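The structure under discussion is supplied below as structure tokens; questions concerning it will follow.
Shown here: the complex without one of its protein chains, the others still in place.
A and B are the chain letters, set down in written order, and residue numbers restart from 1 in every chain.
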Amino acid sequence: MRRRYAVASAMVGALALIALAGCTTDPNVTAPTEDAGATEESVEWFDQELFDKQDAERDVVPEGPDGQPWLQHINAEMVDTSEFASDGAKKACFANASISNPWRTTGWITMNQQLKVLQDAGVISEMETRDAQDSDDTQIADIDYFIEEGGCDIFLISPNSTAAMTPAVERACDTGKPVVVFDRGVQTDCPVTFIHPIGGFAWGIDTAEFLIDELDEGDKVVALRILPGVDVLEQRWAAAEKLFDEAGIEAVDYFTGADPAEIKKIISDELAKGDVDGVWMDAGDGAVAAIEAFEDAGVDYPVMTGEDEMSFLRKWKETGLTGLAPVYSNFQWRTPLLAAQKIFAGEEVPQEWVLPQSPITAEEVDEYLALNENMPDGHYAKFGGEDLPGYPQVWEDRIVP
Amino acid sequence: MSTTTPASVRRTAPRRRRLDASLIVGIALVAVIIVGAILVASVGRNFFSAGNIRDILTGMSVLGFVAIGQTLVILCASLDLSVPYVVSLSSLIAADLMAGNPANIPLAIVAVLVVAAVIGLANGLIVTKLKVNGFIATLGTGLIIKGYLDSNYKGTSGQVPWEFQLIGATGIGPIPISTLLMLLVAVAGAFFLARTRTGNHMFAVGGNEQVARLSGIRTARPLIVAHVLCSITAALAGLLLASRLGVGSPVVGTQGGYDLLSIAAVVLGGTLLMGGRGSIWGTIGGVAIFAVVDNVMSVMQVNPFLKDVVRGVVIVAAVAVYTSRSVDRRRPRFANAAPPPTASGSGPANGSDAREEARA
Partner (left out) sequence: MTAVTTDRPGFGQRLADLGRALVSPRGAVFLLLIVLLVAIALINPSFAEPSQFIRFIQRVAPVAIVAIGQYFVIVGGEFDLSMGSVVTTQVVIAGNLIGQDDAKSLPVLLLMLAFGAFIGLVNGLIVSFLKVPSFIVTLGMMLALLGATLYWTGGAATGNPADGFREIGRGGIRDLPVIDILPWSVLVLAIVLAAAIWFSKRPFGRTIIALGDNPTTARFSGTRNWWVKTSTFMISSLSATIAGVLLVGYAGVHPSVGRGYEFTAITAVVLGGVVLGGGRGWVVAAAAGAFALEALFTLLNFAGVPSTYRDAVQGAIIILAVAYSATTFRARRRGRGIDAPSPSSDPVADAPAEASRPDSPTSPDAATQISPPAATQTSPAPAEERDAEASARPAPIPSTPRADNETKGGS
């Protein structure tokens, strides 16, 4: 008998301890409001300087060839690459973080088609790729392997995470060969160029301003976020949250893991608690599930921002809701190889190559839907490959090289 | 009483017993290396070049640490699914405490090992005192640690000083220091299992706990020690990762899939999932097989999705080769009479014979 009580009280004690530990370590627990969460996250991710920089960049007209946004740049400081100029086809080595989500897979397919063009032109002989499958440790090993065994003329790197990849990128730079970093950045300036669209803060500003314009003060917005800790995603939310706060919009955020079932549950629960006037997403995966949750509950569609994934664009058109599709410029996957071409030709390239990042508005939706009519739902409208060989078949069949 | 069965037992049992688990894994490893070398040569690379060897050995180090600890736990017929989170937590604590200052390194290492030992102790106590299955207990503690990590760490944190980064970066020729450290720990582990009392007791407790207890062994202690050691080796893996990454990361453990992969490596190495038989060196062989397969696939630029298919098939096929050959999993209680129960895969046909034997 005594033992039963002992065990039972031990378990109650353990549960209490866990609850207590949770309370003390995480200020978020006590606050169903978002204030506590806001301060903790903004302290970590919100960077006023970067925010302002990206805000300004949104309005700048990019320089570069018309109709080819993957070659355009904004506010570029050019660097001289004449030291790398040389003839002959070069070997590129690409350390890819992963192709584990549809955005990356679309970009990867586009990149390979771009490679074909450059191979035909005799600029690049081959591109050896090592895929790290989302693991920092593996990508570091990949870069080291390329340095040792790759015989590379240029390193193309899409880092898996910022701080962890920095030493490896620096080692690549130390070889004397040019290094091109794109998508996520690293904490060093040694690469020849760092290619990326304007950035997460700009995304947050675009989307938050849209929702604020369309909604009234006091309206509720549900924010669906994929993962914590990814800087490109965290910056989006940091900016949006700040703007929502200032405009008096009540915003609640959830982590979904991009699982549509989870998204539907979250929205359904929110609808059960009260009205939901707007939906904000930090990435387009699962947008359809969110919209369907409104349908199933029989309430009006929200004002919504998703992404340029075809599933969202199609559903947006079909339902006629008020929406905006921000983009993370999928065409940036073309630019590294084109940058390589420029580097070996001795042409100037921007130190930080900021690509344009303009959301798809309601006026533009039809055009993009027509261009991508037979593409699968996981395809991204701004993939920038319309002039590449294999369009549209390669992306329709979605054969991953 | 059938006359053929005792003869067959006598004939087959010694031969089967002679097939040592580690030997099979060693043969499999050599086979994989040969096939790998041919495949790698077909794309124009040299499998045995310094860079390639370094790639393979680096790939072995982290998983090797985790798998050594997992071997001890599985030997005791338990499991540890909390290792990825222990790895992540260790890397974070280490990087945060070191904060770029080499003078903090000893403190950080000690702190990490202490925290890991506490987690292992909790695991062990939950399994032994609360009588919860190892699978569930460590799944639960892993989730608790995950909740803590998700709530308190939004991204990478801390800074590892250059001196400590050297551990993950340098090597003797093509052999990284980290691999040597891992092999050192493996030697220590093997010695512990073979020569110390607690180590021997682990085999006993895992093999048949009732008999172990009747023999006078305190069955809780080896199990708790196994869980503590498993968490400590996971902490070592976390330290190594902190050294390689230069920062601590809350997701580095889950990125590597160390829980399921370490269990797969352990089973591949010949340790029985229900405990009682196994060896550290077999596990190292299993880890090496994984590393070689991964390396070959990367060099051949295999589509990442297909890599998972190959991994899955390799895991099942390798274990199948092992389990279908070395069968003597349960020593017959009456050596001359009952055939090994596993030989009765042919079902009821042997049922009556077996029953007769059992009563003999």
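The criterion applied here is as follows: a contact is a pair of C-beta atoms (placed from the backbone, for glycine too) under 8 Å apart; a residue touches a chain by one contact, two chains touch by 3 or more.
For clarity, every value in this text was computed on a predicted model and none was experimentally measured.
Seen in the complete assembly, the chain not on display touches A, B. Considering the full assembly, B:A137 is the residue among B:A137, B:M182 or B:I284 that touches the omitted chain. Here the missing chain is touched by one residue of B:V25, B:V40, B:I56 or B:L79, and it is B:L79.
Only one of the listed residues, A:N75, A:N101, A:Q119 or A:Q351, touches the absent chain: A:N101.
Contact with the undisplayed chain is limited, among A:L321, A:A362 or A:V400, to A:V400. Seen from chain A, the chain kept out of the figure touches residues 1, 3-4, 7-8, 11, 14-15, 18, 22, 26, 28-29, 31-32, 37, 99-102, 104-106, 109, 228, 254-255, 257-261, 263-266, 268-269, 272-273, 285-286, 288-289, 292, 296, 310-311, 376-379, 397-400.
Seen from chain B, the chain kept out of the figure touches residues 77-79, 126-128, 130-137, 139-148, 150-151, 209-210, 213-214, 216, 218-220, 260, 263-264, 267, 272-274, 303, 305-316, 319-320, 323-324, 327, 329, 341-342, 344-345, 347-348, 351, 354-355.
Convention: only the chains that are shown with their structure count from here on.
Centroid to centroid, with C-alpha atoms defining each point, chain A and chain B lie 36 Å apart. For chain B in complex with chain A, the residues that touch the partner chain are 45, 49-52, 54-55, 58-59, 62, 130, 144, 147-148, 150-156, 165, 169, 241, 244-247, 249-252, 255-256, 298, 301, 303-305, 307. On chain A, the positions that touch chain B within their shared complex are 7, 11, 18, 21-22, 25-26, 28, 41, 44-45, 98-100, 128-131, 133-138, 140-142, 144-145, 148-149, 161-164, 166-167, 228-231, 234, 400-401.
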